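Below is one structure, written out as structure tokens, with a few remarks after it.
Shown here: the complex without one of its protein chains, the others still in place.
What follows is subunit A.
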Amino acid sequence: MAWRRESPTIVVDMRCLQDPHYTSRGVGRHALTLLRHAPPGWHLSGLVDPALPALLPAARAAVQSIYINAYAASGAARPGSPPAGFITLSPMTHDPLFSARLLTDPNLLRVAVVYDFIPWRHPDRYLPGPAQRLEYANRLRWLARCDLFAPISKSAARDLMTLLGVPERSVAVTGCPLAPGFENAASAQPHQAPRHLLVVGGGDARKNPEVVIRAHARSGIMQRGRGIPLVVAGGYSPTSIDQFRAIAAAAGGRADLIEVPGHVPDEALVDLYGKALAVVSASRDEGFSIPVIEGMAAGVPCLVSDIPAHAELVPDSECRFPADDDAALLPKLERLATDAGWRTAVVEAQATVWPRFRAPDVGDRFWNGVRRRLSGPAPAVRRGYRPRIAMMSPLPPDRSGVADYTAATCEALGRFVELHVFTETANPTRLRNVASVRLLGELPHLSTGFDRAVSVVGNSHFHTRIFELLQRHGGACIAHDARMLLFYRYLLGQERALAVASKELGRLVTEDELNDWLDDEGKLETLFLSEIAESASPTIVHSPVTARMFAERYGTTAIYLPFSIYHPWSPEELTKDRRTEARRRLGLEPNEIAIATFGFVHANKAPEECVWALEVLRGWGIPATLHFVGQSDAGLSAPGLGPLVEQLGLTRYVRFAEGYVSDQMYRDYLIGADLAVQLRTYGFGGLSGGLLDCAAAGLPAVTNQSLGAAVGVPDYIRCIPDAISPLLLAEALADLLAAGMAAERPEAERRAFSEQRSMDVYARHLCQALGFEPEHDVARPAMLETV
């Protein structure tokens, strides 16, 4: 097996092309040049951070696709066409954890562009505190994980090898690109008489223009007559400019000869170079010096401080001076001004240097290095490898249906994979077939030790941290809820909720609208799932309706896995004797037609319609009773319910649960009730664990169409229109009774449904959704190894 491919896909960390601190500076220019000169036919995928400003349009145009997290860009999300390499364009400037899954992936060729290690050499200035030093050291550690390094100069390469012990064979020095506008500036422009000395500096004190100012001030030649001005280009504050002039005056020079034009755009800079007697770079440290090659390209002699990066570009020591020695610089300045022959010789000698830094040549050096390494040997996977899955989820005993569902999923999935669960649940219930249960953190997202990371997300506080990690690092996501309104509003805040709603609807959503939706979810216009859709790869949903809406609203595909039975029943648990016992425990009369409705009592489950249906049924002479099997604070969540029951004279026939419903009572109702009702007043593909429980227990029930379609129900669950009519509800219940289903539950159909919706089937489909075929009894895990 080899890495060689005709058209490899390369993931590129492009954050430096989003961050305004870097986009217009040397880092941004260099990074963009490299992308623009990628080999034809190679597929570049950009990795961007949605928390940063938008990517530069030119950078977006240089790549074929974009990912917003490392997982999505990795082979975990695209097992059929994994990337061959990962390039980090600026590894020391942005959080390495964001791309950790790629940096730790031994299947990838990991390439780092290296600029300099100036902070390491000048910690007092650039790393003043322990936090900064630790952060820098951490970034160095992540940098060391790369396989190939592309420093911008030999001096940066030497530092790299010294600092990280990188072997020379892993280094491809590229240099920095000269912007096309500076190429051949000397021949392109008419010859102009020199008028000034030029320093191209900047805000950083390291650039050291002061030494040039002093040398200039002390030079009689420079100061004589009209004088030769010293232009210090770069973004300097008025205070700095005053200081420059004060330095000149203190050194005996004329302040008026110091010209500070501020930041100069490229075209004007070319003009400044053209009129320069010399370009002086007195920097105390550099990874590379772009002004030097720009000056050379303009046919202007360059005098540089004697630092390694400069020495590479200006080998003639006569043109170098100690960085802080104005006395050494002064005679060189004056000689350039008076010795035309030497000036010409310097220009001619330096004219051979800059062509090496034309953008295509820099690009070639970089991509040839990458190409050579890609054609080398690649890691291989040992046969019989058992995938390692990290699953992030709440677990029992947290009181959450999602926690219960995950527990059942783990038991089934653990037969096919090595499963590690990460959770915030305190004292989680022991899970079968799970390799480990650990505290939730970033680790499973960062390490390729886990082939897949699966976040389980729901509409409750149990999922806040899981959601945040998913947003940052990506991964597969099992999205339990069809809408995340409450999660956003109450857990992430109103501002975030409004922003997401506005983005999803393409218009400004107001606070009033949001409150309207909270009052009645039937009015909800959007799902609040877009951020999951963007972050997850893939998103797995349990409702075909939600999957369809994903495609329609977000233009992405969500994988639909049918909501499966996480509380299975054996035939022995559903015998008539067991039903009789359950009814006795519940205090149900033999001739009573007990209708159960499961789950927290809330207006969006149409409890009033249930009460009205009871009224109709009793009007038809059916001795029905209605049982709300779920926590009830009906006064708050369904305020009209109690008075309605009383008004209709149904107090004796409606039973509310007191407090939390125990598992025993819940199961007794599933066995003992004659009929059930599970309704939702809103659509959007919302699911109901209660409805699935009814189906699993063979309890004939009535639901509304969208809920039935979302869950996918067998024939003994009847559907009525979503605009709920108590008359139609009563009619459907009476029809089930008339069909004898309550007396004799449809056991054969129940078994067929239970097999079709078993967790075993679910786990197999989940494996496929994650990109591998489920196999039982595969050998214990074997990590990736390089051959």
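Details
Criterion: a residue touches a chain if its C-beta (ideal position, glycine included) is under 8 Å from a C-beta of that chain, and two chains touch if they have at least 3 such contacts; residues count from 1.
The rule we apply is simple: contacts and distances are computed from a predicted model.
Remark: of the listed names "Amino acid ABC transporter ATP-binding protein, PAAT family", "Biotin transport system permease protein", "RagB/SusD family nutrient uptake outer membrane protein" or "Glycosyl transferase family 1 domain-containing protein", the one matching the undisplayed chain in UniProt is "Glycosyl transferase family 1 domain-containing protein". Only one residue in the set A:516, A:608 or A:760 touches the chain that does not appear here, and it is A:608. Touching the missing chain, out of A:103, A:498, A:728 or A:742, is residue A:728. When you scan A:82, A:522 or A:544 for touch with the missing chain, the hit is A:522.
For subunit A, the residues touching the absent chain in the complete assembly are 522, 608-609, 612, 615-616, 619-620, 647-648, 681, 721-728, 731, 734.
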